[in-house]
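Just one protein chain is left out here, and the rest sit where they should.
Letters are used for the chains, namely A, B and C, taken in the order the chains are written, and counting of residues starts over at 1 for each.
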Amino acid sequence: MSTIIFFLPFILIYTIFAVYGERKISAFIQDRYGPMEVGKYGWYQTVADLLKLIQKEDIVPKKASKKLFLIAPVIIFTSIFCGFVVLPITSSWEGTLTQNGVYFLLAIVSLDVVGILMAGWGANSKYSLLGALRSVAQIISYEIPVTLSVLCVIMISQSLNLQEISYQQGILINAFPDMENVKNYLFGISALNIDVTNWGGVFTWNIFRAPVLIPVFIIYFISTLAESNRAPFDLPEAESELVAGFHTEYSGFRWAIIMLSEYGMMLLVALLGVILFLGSWNTPLPNIGNIMLANWTTGEPETIAGNLWSVFWLLSKALMWIAVQMWVRWTYPRLRIDQLMSLSWKYLTPFAMFLIFVSGLWRLLMI
Amino acid sequence: MNWMTTIFYFFGAITVLSALGILFTRNVLHATFLLMLSFFSVAGIYVLGNASFIGVTQLLIYVGGILILMVFGLMLTTKLNGKALVTENHNRLIGVLLGTVFFSILSYIIIFSANFEMLKSNKTLPENAVEFIGINLMSNYLIPFEIAAILLLVALIGAAVISEKRKEKQE
Amino acid sequence: MITLQHFLIIGISLFSIGLTTVIIKKNAILVLLGIELMLNGANVNLIGFSTNDPQIQGQIFSLFVIVVAAAEAVVALAIVVRVYQYFNTSNVDEPKELKG
Partner (left out) sequence: MKKKQGKYWKNIRIASSTLFQGLIQTSKHFRKAFKQRNAIGVEEENYFHRSDGLQTVLYPHELLPIPDNGRYRLHNEMDDCIVCDKCAKICPVDCIDIEPIRAVEDLGKTSDGTPKRIHGAKFDIDMSKCCFCGLCTTVCPTECLTMTNEFNFSEFDVTKHNYEFATLTPHEITEKLEALESFNKEKEKNELKNKESKVEGTQPRPKIKMKPVIKDSAIEEPDKNVSGNIKKPKFRPRPIIKKKKED
C-alpha cells in the first residue's frame, strides 16, 4: 500500500511531462517544432491543456446509459492504478501483496477491459462500440503473449515476488532472505563457472543472466505496446476511422482520466518490463577490478543513498523505455485488424510458447 | 470486531448485494457488470481467507476472462437497437421458493447444528502458499492437473468447432 | 476473527441466489451467470474450509473448480451463440426442437 503514496503524485506529474515529451518527440521526428508558445519552449503547454480540460463541461449523451458511462473512466483508471501497488520502488521500499506480485499485476490490469467495454457500450454510439470491441479483442489477445513472456521470466527467477526478482539482478543478491548463498554466473550457465555475483551491473540483469530472455523481451515489448493501445496498435482509437474509439463521447475531466490511464499504462508496463528484464533498480555499471562502480552507484539497502540510487535507476530506465515507446509510435503506421490478430496469434504466441520451453531448459543450466 | 472482520463484512455485503442485484435487475448488461462486482469482492474474501493466490486467480480468470466472454456473448446474441437489453422472468414462484428454502435450511444447519470442533485446532498454514500449491500441483495432484489441462484443450477445440460457421446442408 | 461460519453463510447465499437466477431468468446468458454464481458459492466454501488446513487442499481444489468453470463458460457460450444463430433468440424457452 505504501508505494501508492509515491506513485499517485508521480503518475500525475509524469503524465504532464510525458505528454509534453511525446509532442516534442513527435515534432522532432517529423521535422517540426512542437509546442513553442506557452512558456519557454512551450513548457506549460500541457498544464494549459489540463486547465482547459478541467474547465470543460462534463457531457453525457442523452441516449447513453448514464451509470455505465459515468463509472467507466473510474474503473479504467482504478484498474491500471491498482497495478502500481505491487511494484517495488527501492531496495527497501517494496509494494504490497509481495507473494503474488506479478500475478496480481497481470490480473488487475486485465480489468481495464471491463471499463473499456462499459465506456463503449454505455456511450450508445457506434464509434464507441466498435472502438471498444476492437480494443477488447486486442487487449485480450495480447494478454496471452504478455503473460507467456512474463512466465518465462518467472521460470528463470522462480518467484512471483517482484522484490525478489529485483534483488536477483544485482550485487545485493545475497542481502535478500533465503538467497544468501545464491550465485550469478555469466549468462547463467553454471558450467562456465564464471562467477559474476560481485560484478553486478548489466552482467546480472535478467537479459544477461539468461540470454534466452532477449527474444522474450522483444515479445514483451511488442505486446505491451498493444496492451497500452499505443501505435502501431492504436486501432481502438484510430482517429481517422473511428473518431477516437471507445472514448469518443467523453469530454473534459473524464476524458482526461482516460488519457491519464493510457499514460499510466505506459508507465506501468515500462516499470514492469524494467523490473523483469532490465535489472529493476540495479545499476547498469559493473564492478571492474578495483573500480567498484556497481557498489558506488547502488548503496546499501535501508540507507538514504541506497534508496535514492534505486529510485534514480528504476525511474530513469522506465522513462527511457517510454521514450522508446514514443519513438516507435511516431515511426510506424497503424496495423490492420487482421494483421494485428495474426501478429498475436500466429507469431508472438507460438514464439512465446517455444521460449517458455527454452527458458525451462536454461533454468536447468543455471542450477 | 477488528479491521479484518470489518473488511470481511464489507466484501461480504458487496458480494451478496450485487448477487441479489443480478436477481432483481432486468437489464442484462447491468447484471453482467454486477456479477463483476460480486466476483471482485469474492476475490477480496479469498484474500482475507489467506488464499491470495486463489483470489488473484479469481480476478484473472473470472473477471478478466469469463466475464468479458459473457459480455461478448451478450453482444453476439442480441440485436443492438439502442434500447436497453431487458430480460423477463419465468417460474418466479418456484425459483424464489426453492432458493429461500435452500438458503434457510443450509444456514440453519450451519448456525445451529453443524459442529466444526475438529477444525478449531490452530494449525499453521504454509508460509509461501504459491510455492506450496505449485509443488503440490506437480506432485500430489499431478493427474488432476493434467486432466484439467486436457479438459481446457478439449473445451477450446469444442468451442471453436461449435461456433464455427457451417454451410447449410441443402446447398 | 473471521470464523468458518462467515465463509459458509456467504457461500450459501451466493449458491442460492445463483440457483434462483438459473431457475427464473429467461435469457440464456443470465442463466450462465447464475451457474457462475453457484460455482463461486462452492469456491467460497472450499476457501473457508482451507483456512484451517495446513495442506490447503481447499485452495488447490478451488483452482480446479475455476479451471472447470472457465471451460464450462467457453463451451456454454459457444452453444448459446450457435443457438442464437439458428433460432435467432437467446431465450431458453423458445428453442423446442433438437434438430439443427
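Methods note: a residue touches a chain if its C-beta (ideal position, glycine included) is under 8 Å from a C-beta of that chain, and two chains touch if they have at least 3 such contacts.
Bear in mind the structure is a predicted one, so any value in this text is a computation, not a measurement.
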| item | value |
| --- | --- |
| Missing chain: touched chains present in the view | A |
| Residue among A:47, A:328 or A:341 touching the omitted chain | A:328 |
| Positions on subunit A where the hidden chain makes contact | 25, 27-33, 36, 327-328, 330-332, 346-347 |
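Everything below uses one rule, namely that only the chains that are shown with their structure count from here on.
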| item | value |
| --- | --- |
| Where subunit B and subunit C are represented by their mean Cα positions, the distance between them in whole Å | 6 |
| Two or more partner chains touched - positions in subunit B | 53, 57, 65, 72, 129 |
| Contacting residues of subunit C [partner subunit B, same complex] | 1-2, 4-10, 12-30, 32-34, 36-37, 40, 43-44, 47-54, 56, 58-60, 62-64, 66-75, 77-82, 84, 90, 93 |
| Complex contact set, residues of subunit B against subunit A | 29-30, 33, 36, 52-53, 56-57, 59-60, 63-65, 67-68, 71-72, 75, 80, 82, 84, 128-130 |
| Parts of subunit B lying in touch with subunit C, wherever the complex brings them together | 2, 4-5, 8, 12, 15-16, 19-20, 22-23, 28, 31-32, 35, 38-39, 42, 45-46, 48-51, 53-54, 57-58, 61-62, 65-66, 69-70, 72-74, 76-78, 87-92, 94-96, 98-100, 102-103, 106-107, 110-111, 116, 119-126, 129, 132-133, 136-137, 141, 144, 148, 151-152, 154-156, 158-160, 162-163 |
